[in-house]
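Removed from the display is one protein chain of the complex; every other protein chain stays in position.
We just call them A, B and C in the order they show up, numbering each chain from 1.
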């Protein structure tokens, strides 16, 4: 996004202007002269990595007459800068320790989700995840236990003093999901389902917005703007891997986007390394990398017995693995 | 590439300016106002699809004070516009019928390449292709019969009055390949091997430049500029599929890039649907599509007996298939 | 998808087996031997391009003991093979001339859509397109005239004896859209909105299913299976460009996927070169290329006055341009 244009006077030394720009950490490209310009002024366009430049500094460069910058296309997202967000009784952001949200891919039974909730609690988690409605590529695959599972999930979380995050897939289920969840999840495949974003936003609750598989960072921010424009109270952005040409890992976890959202935009970001890598053996290192890049929390898949999970077993952590990771991350005292 | 910037007077009606731009087939985005500008002028930046806009027309829009455009980064490529190119005794471009270049993936033996040359000739081909040096992902795979095969290839082509196109992979082999070839091929993996581009360009012969697997159109054009800056007489661009997230076909054949190079840049383009799709059953429809999109020619893999090819057999056409395709394309009279 | 596995006897000559496979147009890879196998048998796995191989032929290869193949994950899509589909009074498929569906990006007013309908009719179109509900990346952009526009669209089509295709974005609007449309469009961003697919499928009408921006061919077929499993009468697949690393064109039109769906899977496919390229000057060549690759029809954006279009003006054809294209495609007699 070449959002900044500088007009440089006819007499100014363009070389000095470019040096000054490089000193600010940005590249410029000079346009024109020849045919198109009447006044002799020249124009310098700043390239993509220049977003956070202070306009006043640019105006002070000798020879620069005017500086033009586009207004932000997502003003409500910009207002979230450095805002802490409550998820149930847990706070995300600030000086808090990273927020651990964990649970099974699917809520399979009342017993299973209670076991998982106990395990998440023992391991230092603050929020329970679990899918009652599951998006599945094939119409013939298990697509969740449905509305009943929302109740099981809520009860299990209450019993162990955890918050609840769960996904909504249909406009018709927004009310039910909003009643059960402290944090409403919008999944990757629905990041640009604008009807759903509108309905979810109208609930005025916090939303976990997963990045679409082929969504640019700008489109992701604009999806957040859709939610906020519809009334949503706050948005936590969740990176879960994007699609690439290489299928060595299930998706390509884009931690630079995490660093960008956290450090440059000041937003709250969590990372889902379970979907991001699709491999249990990479979840611990990528969880650590996510926090090092700036993530405020993690969304992890765990299972009491991954061998019997009805979906995504190979990427779910066992209790011992989650416990070790939590200790490494300082969420749990070593035993 | 935001290559065009318009300065609009303080009093002008921006809505009318934008309408006028849309009439020219381009989108504009207005920057600035607020903080940065002293004069009250506004700036409109034109988006990516606006390359071929006439500056004079833009200057005539009421309210537009100045128009700034960047100079072309590839002036020598621009000079190739609509130039016809000889490949041996065949001419590519103009009102000529499409140029058919065909042959085996690898030159395997003297006998095999003579049989292939005869087959190519019978089917309306004008140029014989065949690899003496083959780039292979694994160091343990067959990597071509080497220098000796260059002689076999040259002789087979001469015997059947065909031109020769063959790939060079090493700076050390540029001389030998240039002696054997009417058209020197630079492969996808070497599109940005700048040392090789320099050595090949210095031969002052026509070059077939395959697009890199992840090369943007702009990078492809600039690789052509590298060749021309080094002395190359002319460049034919060859689209052979780029890398994408979907491996349903071996690569993703980008025919829009072909239409763009041919119809907007005026360059000579051929398409290699053999590597582009990796499937024999898609070569005929994609060959027709390539010519419909604007390609000046085709580069096809054929084999006397695909079942015995040492490389790429599944994407090689048999003689009967090539013959049918040539008839469909009007390169051969129906029998 | 390595969907085929051959078990080869301990005494068989693997070289001959591989030659025979190459003769069938497929590559095989031999696994095992060493540690894992008790019986001495070997296994050959067939690579991705081998989908359409006849099992009987493979069983006849000397030395092959068994052949294992996975069942199709989309049986209902497979049943559509070579089925012609009615869209209003127009038939898509068979020996019919290509089906031209055209109209404005957005239905802006009653007058505009009537003018467009007349223009589409004059130019040989059989189906009128136009958006009443528009997916927009920004919540602040024009998102369609809504329900009222559905009536305008229907009336304009009726007045000029055209069918109607229009997009549905929300489960709540499925009924209204289904009443107005002969062909219900599901957009790229909703290709994996499974709640919407279910609601649309239940209407038991034909559906135009656009490919998601990062959807593999397999995921696209499975989205079609979702529709058919929910009751949909038939699916026309619409290629409109996928996302790539190169933004020279707005999207990357994947005509190999079109050839694959048409020639290998026997499905009905239309191409949208307007969104596929985003540039008016590439629409004609890419329309021709689409039909050459095997498309059964085209979905085009046209506008009476592109300069005043509220959305997507730069990719809309003027009447004279549509007329020329229709003549070139044989849909209209030359004047």
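Please note the rule applied: a contact is a pair of C-beta atoms (placed from the backbone, for glycine too) under 8 Å apart; a residue touches a chain by one contact, two chains touch by 3 or more.
Every value quoted in this text rests on a predicted model; they were computed, and no experiment measured them.
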Given B:66, B:166, B:193 or B:248, the one touching the chain that is not displayed: B:193
From A:97, A:137, A:176 or A:249, residue that would touch the chain that is not displayed: A:249
In chain C, positions touching the absent partner: 2-5, 7, 29-39, 41-43, 45, 55-56, 58-59, 65-71, 214, 243-245, 247
Touching residues (missing chain, whole complex) on chain B: 73-74, 135-140, 143, 169-173, 189-190, 192-196, 212-214, 219, 222, 225-226, 229-230, 243
Touching residues (missing chain, whole complex) on chain A: 19-20, 22-23, 25-27, 48-49, 52, 214-218, 242, 244-250, 252-257, 259-260, 262-264, 276-282, 285-286, 288-294, 306-309, 313-314
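By our rule, only the chains that are shown with their structure count from here on.
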Chains linked by the largest number of contacting C-beta pairs: B-C
Interchain centroid distance [CA atoms averaged], chain A/chain B, Å: 39
Centre distance in Å when chain A and chain C are each reduced to the mean of their C-alpha atoms: 31
Length of the line joining the C-alpha centres of chain B and chain C, rounded to whole Å: 27
Multi-chain contact residues (two or more partners), chain A: 214, 243
